[in-house]
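Heads up, one of the protein chains got dropped from this complex, but the rest are sitting where they should.
Here is chain A:
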Amino acid sequence: MAETKEKSLSDEKPKPRVRPIVRLGIFLISHSFLVSVVCCTAGVLALFLLPVLAKNTYISENALMPGSASPMLSNQHVSDGNRLVKDLTNPNSKSSETGIESHKIIAQYMLDLGAEVSFHKFHPQMNQFHPLHFFSSPVSGKIQENYSCSSYGINTVGIIRAPRGDGKEAIVLVTPYNALKSGFGEALSLGIAYSVFSLLTQVTWLAKDIIWLVADSQYGEYAAVAAWLREYQTPKFSSLSTPNAEMCPDVNNLFELKGHSISGSKFSNSFRRAGTMAAALVLKVRDQNEQFEDTISIYAEASNGQMPNLDLINVVNYLAVHRQGLRVNVEKLWPLLNSSWLKSLGEIFESLAKVAKSLYPKWKFGIPATEYVEGTATLASSLYYQALGVPTGPHGAFRDYQVDAITLEISPKFSLDKVWRNDILLRGGRLIEGVIRSVNNLLEKFHQSFFLYLLTSPSKFVSVGVYMIAFALLIASLPMVAASLYVDANSSSNCSKGDSSTPSAITDTDEHSIAIRSWRWLNSAKLVFIVHLWGAIVSLLPYFISQIPDCSPTTSFMIWVLLSILSLLTLNSVLASPLACAKATQEKEWALVKSVTISLVFIGLGLMSVINFATAEIGALLMVPMCLLARPLKLDVRAGTLRSFCRLICNLVLGHIAFPPAAFFLLKGMLDGFGNANVGDFWMWVESLWAWNSATYLFIGMVQLPCWVLCVSILFHTC
């Protein structure tokens, strides 16, 4: 934009010497149409090229040394684990209503190993509306509530103190467990964790404490882990004032029982801590599985598209594939796997690569078409889950405290015989042991490898430096188009003034537009500001709507829409002064509005790409074409050429698609089919976004929605 005015300057002056960079800017701006078409196409193409450009993962931190030591987990430990599984699945243990019995069994097992054991009681936190939470530190957003004794969960925590450590670092192993209705899979995951735990009490190489958290998942896995982490990281000093779970008789009962039945001095009533967490592993075993081999799925996305350090995934992947012979999976967007156009695209890339290779043998960048399709499906799901900003598992709670964590879900090929069970216990246990041993070697926290990446397969990734290019290409045209529109609007109005007004060009026939020529955009900026303010109000409205009791999603959504429209009208009538009305008649007003809109969309997208890249990328795919194409329909109708007709159609289509609810339903329809679409779904989706403190919610409310409104207002501009 900086160069824009230079252009107008050079137009009027008798050719002063222009600096090369300015000349380049002028060139770009004067060809902004071509440049923007090229940039946008290149941006979309680069996005589809990402699976081809993906690099193989490698272990960046030398200290990790995965797989260098032979696993020590023996059949003895496995049979220990088996014993626990048996005890837990034993119908006797389920007699108690609250499931306290099984917690006691687990605690007793831990104590027998010589670990420190404590119970942590928590209340599940209700969903709260604090959309800026992602932005602040985790500590500051704490809200006290009135607790009741009716609902609480119990986490069982066992800690092994490292013989070689100083107690300042720890590794966390989490197994979600619902004592009330646990499947066999959950018991099995406890068995695996227990066998590793029993090994780790004996080894001499341990330099970091091991914390085994059996998270009570009856209120959701995430809630339990988050509650424990909150307690761990932010100790409460004024426990007297707040009623908490300790005061409930039922819970105290638990302790009394413990005192009698559990022998061991290492049981404590208070909350036990170890050092700062180096890494955390969440272990799950899936109940049903139809696949032919043992697979292990890795879930890594935490809130707002944050990922754990790539090294952690690398270590797991390396050990699982090369040491334990497990197949590693990351989430894929299944519908994409069967799409034929993706396949043909992959084939095109493949043949292109072949041609390139025949031209110059050192060019090797092609990948087979099937691999390309799989990579794209993985990439799409990676983008999707990051864009949602909702964590894909309990590991998400750790990332809020800068702890790298992933969820490992083992899905064994299912059979019930004992040999198979021992096998899965052994292999799963050895995998966990290997990962813990690697992390144990760390001297610093994970920092070597990437934090910002997209996975295209468990062993391939696209780093920030590559995927940012695609995004940058996509939005690069925005400032240029904004600048060229701005220059056009200014120069055209200047010309018209030059003809009609008095010799001193300062005076202006329009009474209100005074002498402020270069500040003419202020009026458009005001309109844009009003719409963005409205966006902020719309984003805040759900907080009040959610207070209404007994409201079905559909009615909530309707109330939301109504209130939004009402507030838009009110804002417009209150803040839009007569000055703006007088201005609106001016020609080319829409161009200025568009210019300011585009500039702010550019800022918004740039900002979002730093907070959550995936959201920004998807948002840019929707918004950039809409912003660039927006032009008053009247002008296009009047022109009547083929080009303007095409633009008109594009505008109408984009105007419908880019409306956030419409985009949501379209996406949902593509993934699940259009049959069961319901208006309330959007409300539920939005609710889940703000309940998880997703920045995507703010992005939709304060960037995309205002942008859509402004573009529609440009479309219907009367000029």
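Operating definition for what follows: contacts are C-beta pairs under 8 Å (C-beta built on N, C-alpha and C of every residue); 3 or more make two chains touch, one makes a residue touch a chain; residues count from 1.
To be clear about the criterion, contacts and distances are computed from a predicted model.
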Chain not displayed: protein name in its UniProt record ("Phosphatidylinositol glycan anchor biosynthesis class U protein-like", "Pre-rRNA-processing protein", "Ras-related protein Rab-22A" or "BBSome complex member BBS1"): "Phosphatidylinositol glycan anchor biosynthesis class U protein-like"
Sole contact to the chain not displayed, among A:Thr57, A:Ser595 or A:Asn651: A:Ser595
Selected residue (touches chain absent from view) among A:Gln306, A:Thr376, A:Ser484 or A:Ser539: A:Gln306
Selected residue (touches chain absent from view) among A:Gly606, A:Pro661 or A:Gly680: A:Gly606
Contact partner of the left-out chain, one of A:Val44, A:Ala207, A:Leu345 or A:Leu452: A:Leu452
For chain A, the residues touching the chain missing from this view: 1-2, 4-5, 8-9, 12-13, 135-137, 140, 306, 402, 451-452, 486, 494, 498, 502-508, 511, 514-519, 521, 525, 577, 595-596, 599-600, 602-603, 606-607, 610-611
